[in-house]
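All protein chains of the complex are present and in place, except for one that has been dropped.
Let's look at chain A:
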Amino acid sequence: MGLRLPSKVLEHILSFIDSNEDRNSVSLVCKSWFETERKTRKRVFVGNCYAVSPAAVAKRFPEVRSLTLKGKPHFADYNLVPDGWGGYAWPWIEAMAAKCPSLEEIRLKRMVVTDECLEKIAASFKDFKVLVLTSCEGFSTDGIAAIAATCRNLRVLELRECIVEDLGGDWLSYFPETSTSLVSLDFSCLDSEVKISDLERLVSRSPNLKSLKLNPAVTLDGLVSLLRRAPQLTELGTGSFAAQLKPEAFSKLSEAFSNCKQLQSLSGLWDVLPEYLPALYSVCPGLTSLNLSYATVRMPDLVELLRRCSKLQKLWVMDLIEDKGLEAVASYCKELRELRVFPSAPDLDEANIPLTEQGLVFVSKGCRKLESVLYFCVQFTNAALLTIARKRPNLKCFRLCVIEPFAPDYKTNEPLDKGFKAIAEGCKDLRRLSVSGLLSDKAFKYIGKHAKKVRMLSIAFAGDSDLMLHHLLSGCESLKKLEIRDCPFGDTALLEHAAKLETMRSLWMSSCFVSFGACKLLSQKMPRLNVEVIDEHPPETRPESSPVERIYIYRTVAGPRMDTPEFVWTIHKNPEIGVSHLAIK
């Protein structure tokens, strides 16, 4: 006789299980567990919006409260995916509106969101609370106004690095006149000025406001006035600091900051003049997160600021910090967990900043809790990588961008194979890895062999042959996302490891040597993969052996997508061509 858990009991147990991975496992046990699980799941994460159909998700999880979706491939951030590729939010919003009216939170990344979507959200979800749009585009401030006006219980409205058609600052005045429930507001990516009086009034009537990120149009005076009204802020993104320094202005600013005793995170600081930095000193000891990556401040002003930030866990900064500055960070910021160093001059021609591999070595030695690194540097050495790996085996995310493509170890002139081998071998918990510099197939043999937990791997201008891809696809056991550009491999490894692709979320390859014929073959053999050829010239007009510009392959249970633009080829578009050219027995 079987022992059956009453569904009420199971529900109660499941209420303690948050992780979606665990819940996915639960849902596989048996039908009744599947049913109970699906009816109680509150948070749904879809890493690739084309992997599953919106209707299926809405139907399966009627009680969902929070939906997170990602659209375009990551390399879209670097302009490698043409406009119009896809990633539309509308079908999702529509499906959710129809089946899941209790939805409260929507988080979208790299998707096309229109004003109609935003208006639909506002109209359909009565208790809507959280809207976070990251790297999205396609909407205007009118859509934001709709959300502000209609979602009476809105807590979070964050526009992170979105491209918004800015029709003006009026949207701010659409928040309810009575007190709002706003906890977080981020409009840092909007261009135009908002009326400071509107902003002041909004802040005054938002007693729960903890996080406020202004756009560059907000002046220093505006900032002071806002800080006075919201001293309880824990996260602040300033507006532009580029105003002429007047003594009274400085002391007002200082005072305003010193009253913000709970400030933990500081960002914005566009065009900050070094003379203003001392106004921030009072908040430094409490800061856990500091984003100076838009602040064109140089040494030694940076050090004066950073040496006061003893609790800092997250630091984003430009290479203006130089090796010297990072040495200081290594000695003062002992709690550092995440470091990102961006180039101040993206063009190589202008690069003459004294930031070398040594800076990262300092931080790796000094900051024991360092686990996430993004580092742009002109060139690197194997020795530095070995040291970093030895000192920081706890690294979880290591993204090194050697700006000069094919740059070898500049001291020994060897490829950086040994260095990345050390990273892959030494950092056993590594989840995300980006490699660069001169790398041979060997490097990928090491990575394939040792990087067992790496889920996301990014590669550019590397490798010698198909072996590179072979090593990766046969090795990296946890690989979920692989993105490659400008590497000289062709069809063989890809076709040989076709099965691996079904265990991954997606594979992106651009400017490699994969032929159109291989793409067609892969499409035919693997019906549960969508193989997209993204090419300026229709690939079917060229010989099969000719390489295609970009390929995006992802697993899906939703079948072919119907919203592909002209420059995206899939086998479903021209099935008759696929069949006639490849007469397979």
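Following the convention adopted for this analysis, a contact is a pair of C-beta atoms (placed from the backbone, for glycine too) under 8 Å apart; a residue touches a chain by one contact, two chains touch by 3 or more; residues count from 1.
FYI, contacts and distances are computed from a predicted model.
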{"item": "Hidden chain of the complex, named as in its UniProt record, picked from \"Ubiquinone biosynthesis O-methyltransferase, mitochondrial\", \"WD repeat domain 63\", \"Ribosome biogenesis protein BOP1 homolog\" or \"Auxin-responsive protein\"", "value": "\"Auxin-responsive protein\""}
{"item": "Touch criterion as defined above, residue of A:47, A:82 or A:176 at the omitted chain", "value": "A:82"}
{"item": "Which residue of A:50, A:175, A:270 or A:380 touches the chain not shown here", "value": "A:270"}
{"item": "Contact partner of the left-out chain, one of A:71, A:143, A:222 or A:325", "value": "A:143"}
{"item": "Contact partner of the left-out chain, one of A:161, A:177 or A:429", "value": "A:161"}
{"item": "Missing-chain contacts mapped onto chain A", "value": "75, 77-80, 82-84, 88, 90-91, 112, 114-116, 119, 135, 137-140, 142-143, 145-146, 149, 161, 163-170, 174, 189, 191-195, 242, 270-271, 293-294, 296, 342-344, 346-349, 376, 401, 403-406, 441-442, 445, 458, 460-461, 464-467, 470, 474, 485-486, 488, 490-492, 495-500, 511, 513, 515, 517-518, 521, 525-526, 536-537, 543-547, 549, 562-563, 565-567, 581-585"}
